[in-house]
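Only one protein chain is missing from this complex, and each of the others stays in its spot.
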Amino acid sequence: MTLAEFLQVAPVPPEQLAPSLWLIIALPLLGAFICGVFGRMLGRANVHLVALSAVAGAFVLSVLAFWATSHTGPGAAEGSRRLMAYYRNPFGIEADFVRYALAYDYGTWFAVGDFRVNFGLSVDHLSGILLLVITGVGFLIHLYSTSYMEHDDGYWRYFAYLNLFVAAMLTLVLADNLVLLFVGWEGVGMASYLLIGFWYTDPAKAWAGRKAFITNRIGDFAFLIATFLLVLLVSAFTRQANAADYATAGSSTQRYQASLQEKGPVTFKGLEKLAEGLVDTGTDKVDLSTPIEAGPLAGYTFGGVMTAALLLFLLGAAGKSAQLPLYVWLPDAMAGPTPVSALIHAATMVTAGVYLFSRMSALLVLSPTAMATVAIVGALTSLLAALIAFAQDDIKKVLAYSTVSQLGIMFMGVGMGIFWAAVLHLVTHAFFKACLFLGAGSVMHGNGDETDIKKLGGLRHEMKWTWGTFLVATLAITGIIPLSGFFSKDAIFHGVHHNHLHGLEWTSSLVYYLGLVIAACTAFYMTRLYLLTFEGPRSKEARVEHAHESAWQMTLPLVVLAVLSVVAAVYAFPLMRSASDGRPQPIFENFLSPVFGAMARIAEGAKTVELDTSVPGMADYLKAWLVALSGGVAAAFLYLKFFPARVGQPVPAFARAVRRTAQNKFYVDELYELAVIRPVKFLSFILFRVVDALLIDTVAVRGTAWVTARVGSALRYVQSGDAQAYAAVMAIAILGGVAYALIQVLQ
Amino acid sequence: MNIELILFGAFALLTLLSAGMVIFARSPINSAMALVSTFFFLAGIYVLLWAHTVAVLQVLVYAGAIMVLFLFVIMLLNLGESPTRGRPTLARLAGGAATVGLLAVLVVTLLKVPGDVPAMAPEAQASFGTMALLGQTLFTQWLLPFEAVSLLLLVAMVGAVVVAKSRI
Partner (left out) sequence: MAADVAAREAPNRPMVPITYYLLLAAALFCMGMFGVLVRRNALVVFMSVELMLNAANLTFLAFARMRGDAIGHVSAFFVIAVAAAEAAIGLAIVIAVFRSRGSVLVEDIRTMKH
């Protein structure tokens, strides 16, 4: 039996596994409940056991689910491949199956009129790979935390929150509709808030949590409005579409309407069909430029509303994935424990925006405007964050800005329609960035919580495992050739360069060249971080004389993640052949093609995006490699030769000014303070004086009290304590009521 | 004129008379005795309404158990006649006025109620008001309230013991 055949027979067939998908979410949720409620009673070891086994159980189930999506049944020959892992697309015609996926609908969650939301879960290759990342990396980070948090008394709270986060993130990924996804979206936001402010006795850390929460809330608001717009769009579509529209979508009128009745308007499969129906084929009634006839959106075109909804989703995704203009919370989020930064603020939660757009790729390609905005926002964010990272001295801050920058690169990929590469970069980034963060945590753990890289140095010989893994991860993120980061990043850049948005062709070059600059910057600041932390002599200001290497619970995850950062490169190798035209195709693109099939069809049909399918050549690889190398070498030269030689000499004023600006994060926080927070505060002050102090305090509260006191002292004489007097009053009242009712009836 | 109307008139008159004695008698013991007779006459009226079972219950529970309790308390506390008639306060005058007003309103209302009764099927008539029908209804449709009432009586019993006992 070959490896391929082995992988095609799942231990649990999809039809048996599908009804149990909820367990993947329920296990960590149960763990969170047990740790949160009984944690203090259970003690440290038991809490570790519960939390770890909950995530490990979810991981095993995720592996089974992932395996089941590739299940083709035993003995399937290459020619007559029987597809076992599928479910019937509820919105499609009879022969329309969603391949390589399993789904289960647990019934209606709530229904209001025509609007209905089901509790439906689905796993396809996109959510499957994310399941593995979340539970796999999540498990490693749980393991790491057992050692990292060994001196903290809030361990039970910590593990409860961490499990809660995993459950919410799994909900986000497994949801088959937008509303359930939003539940997970809010859930991870809450868990993130709880964990950033984990050490809530420190006001600065509590504030950081609040900042993250409020910034996210702005994005969530946009997310909700976008969802409502889509609901309205679906209802407008069903009112105006004719049979040809449904035929374009690969469905029929009755089937689509019946599914809307059954599944509600916000499922991803239904939205995918909507997007396909909006493609113009000549005989259909509805396409992107058709005006909506009735309802609240009357007068706007379908395409215009779609663009508006997608831009609002971009704002939502920008909040969660820390893009311009809402990226400011992520660097402050480093106030939380370091493993939390690794799990939530590097590997999983912050990639939710990328996941959202990948999940809705079919809608996104309908609007070149929205795509260009996504790509440019990503590029600008990435560049800005990379520049700020140049001058940060806090090891976690550098990594935080690096995360913002890498997320920007993923947004560039999503925005230019190279979804599979963006998802691949998401995965590889999860590996090497988690490794870097955990390495940083290990460094802090071994050096008395020192985070200033200027006060570290020379750790290479004292923390061998941490050093080795950190070096591998640094090389991966920098883009040195045999490591995963190089291939995933280059796949994005290649796609960005060769994909063209209809009417906005100039974005390809702009984003591509910005990308090259970003790649060089990334190499520079990461090399700087590595050199200052691990190379050179030990700083004189170090807190501890000799750093100690961390326990196996911390080094083991580091090693696993470092290995993964190397081997994940395999995914980008063009070893497979395309199912449609037989050209060579990277493994990951082939693997995700069932997910992005509708997207490719729509892009071709609507002529909005010209998708390139070529594979990067040697020249492309060489160019990217040189860019990365130039950044690294520049940093190496500056920090190994130039600066050490100039110690004690005055720094030029210009350099100092540039450095200060970058160190102060280009004053973005101050700009927000001036442009948003001050006016809001001023308005709040006015409102406080007029509404609160005058209307509510003086008139409403004190006025009520005054009137009550006066009336009370007047009525005191009525209270004689005679029960019969009270009863008589009651009787008179009853008499009045009955007489009134009688008069009403008689009239 | 028929026997039913005569019986109703007699029972109604006697009921009202004894009820008047209940509220106007000076001695509580007289009130209590008048109350017993009220209950008996009311039981007669219940029979006229074909509510035999409830009539029996009325005699057993009210005229039997509850009245014994009243008399027992009166004797226990050794209450005689009220020493003086209380000065009529404003509240009492208001109470009296409210009662008269309510009676007037009720009479006006009730005179509008259609008093005719739809005919009953013979088999329904045979079982109407019997212990069997009441029991069947109680133990099927009203089982939960019935059990709740048993709980209520238990609570009342315990409560009465706790409240009345000087030391437990």
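Note that the chains take the letters A and B in the order they are written out, and that residue 1 is the start of every chain.
Quick note on the criterion: contacts are C-beta pairs under 8 Å (C-beta built on N, C-alpha and C of every residue); 3 or more make two chains touch, one makes a residue touch a chain.
Since this is a predicted model, take the numbers as computed values, not measurements.
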Contact footprint on chain A, counting only the chain that is left out: 719-724, 726-728, 731
Chain B residues that touch the omitted chain in the full complex: 2, 4-5, 8, 12, 15-16, 19-20, 22-23, 25, 28, 31-32, 35, 38-39, 42, 45-46, 48-51, 53-54, 57-58, 61-62, 65-66, 69-70, 73-74, 76-77, 79, 82, 86, 91-92, 95-96, 98-100, 102-103, 106-107, 110-111, 113, 115-120, 122, 124-125, 128-129, 133-134, 137-138, 142, 145, 149, 152-153, 155-157, 159-161, 163-164, 166
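Quick note on the criterion: only the chains that are shown with their structure count from here on.
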Residue numbers on chain A that touch chain B, as the complex places them: 720, 722, 724-725, 727-729, 731-732, 734-735, 738-739, 742
Chain A-touching residues of chain B, taken from the complex the two chains share: 89-92, 94-95, 97-99, 101-102, 105-106, 108-109
